[in-house]
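A single protein chain has been omitted from the complex, and every remaining protein chain is retained in its original position.
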Amino acid sequence: MTETVERLAARLRDFARERDWEQFHTPKNLAMALAGEVGELVAEFQWLTPGESASLDDETLARVRSELADVTNYLVRLADVLGVDVLAAANAKLDENGRRYDADLYRGSARKAPPLPP
Amino acid sequence: MTETVERLAARLRDFARERDWEQFHTPKNLAMALAGEVGELVAEFQWLTPGESASLDDETLARVRSELADVTNYLVRLADVLGVDVLAAANAKLDENGRRYDADLYRGSARKAPPLPP
Amino acid sequence: MTETVERLAARLRDFARERDWEQFHTPKNLAMALAGEVGELVAEFQWLTPGESASLDDETLARVRSELADVTNYLVRLADVLGVDVLAAANAKLDENGRRYDADLYRGSARKAPPLPP
Partner (left out) sequence: MTETVERLAARLRDFARERDWEQFHTPKNLAMALAGEVGELVAEFQWLTPGESASLDDETLARVRSELADVTNYLVRLADVLGVDVLAAANAKLDENGRRYDADLYRGSARKAPPLPP
């Protein structure tokens, strides 16, 4: 069976309810938890060159995968608590960025597109 | 049609290729971009009480939704570049956390479970 | 003797040189290291209420102090590598914010001053 964001959100909801952790899962707290996990993810790459970051050894990749999992869980949980459909929001933003960053105009340039070439 | 993470990853791949931005999308750079967007998300909640964060006005919710979209796009793009299936990784981590944080033992307590009640 | 930022910067400079770590201490890498440490700091507060965060037990305060030390070291090292005088920059920004956020106009309101009441 293919996993979906909806099913993951439902599992996270059950997980919190079974432990009576819903009281801690305010958007403010979950955003902080997300920031904490992203900090751990960034730390994995801090001393690597960009090239090294693209060819991780198995041990580092396993740690990175684990951090990506934590980030994903908090992101999906936060969105669920807020009632936001993240995939719909992400696709809408990508549509918007497609209009904003014309392919011919911004080709090969991060300079012209400082904020977010996604 | 229901959107999926796979389809979003494919769109982001096309988006980068069409702009010749693959050269910028190293894991190191994408992790930084993710951290930047999470910083913007956290900033939305910084002066709100936990209670206020749970009942956002429409304008704030729209900004939060936009930040969640940016975070999702960079997360999915980063995972795609690394060849990581985020939903599989997130579910595996949740299985692990289910064993680690016994529901009866950790009920109602964030104190006992400092690192990550997801 | 009172410690100063300049003296700390000098110690950090020696520390890096003695270990031949200057090669890793690019502004990009140091900004990532700073982000990683701030993630750890934020994580200390994530499940606490704002009130609880203001009256930490000794054990938590010791961990927070340790994280603040890491953040300070990377901040001072990053600024030193960039040739930025952080205290001068911080004071200049505070002057600017004093003009931007008139005391009478913004009294008691975080709402009117969303970006950064420092």
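Note that the chains are named A, B and C in the order they appear, and that numbering of residues resets to 1 at the start of each chain.
The rule is short, and it goes like this: a contact is a pair of C-beta atoms (placed from the backbone, for glycine too) under 8 Å apart; a residue touches a chain by one contact, two chains touch by 3 or more.
Keep in mind the model is a prediction, meaning the values are calculated, not measured.
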item	value
Interface with the unshown chain - residue positions in chain A	28, 31-32, 35, 42-43, 47, 49-50, 110-111, 114-115, 117
Residue numbers in chain B that touch the chain omitted from display	24, 29, 32-33, 35-40, 42-43, 45-47
Touch list for chain C against the chain that is not drawn	2-5, 8, 11-12, 15-16, 18-21, 23-24, 26-29, 31-35, 37-39, 41-42, 44-45, 48-51, 53-54, 56, 61, 64-66, 68-79, 81-82, 84, 86-94, 97-98, 101, 103, 106-108, 110, 116-118
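We take it that only the chains that are shown with their structure count from here on.
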item	value
Cα-centroid distance, chain A relative to chain C, in whole angstrom	25
Shared interface positions of chain A, touching two or more other chains	24, 29, 32-33, 35, 37-39, 42, 45
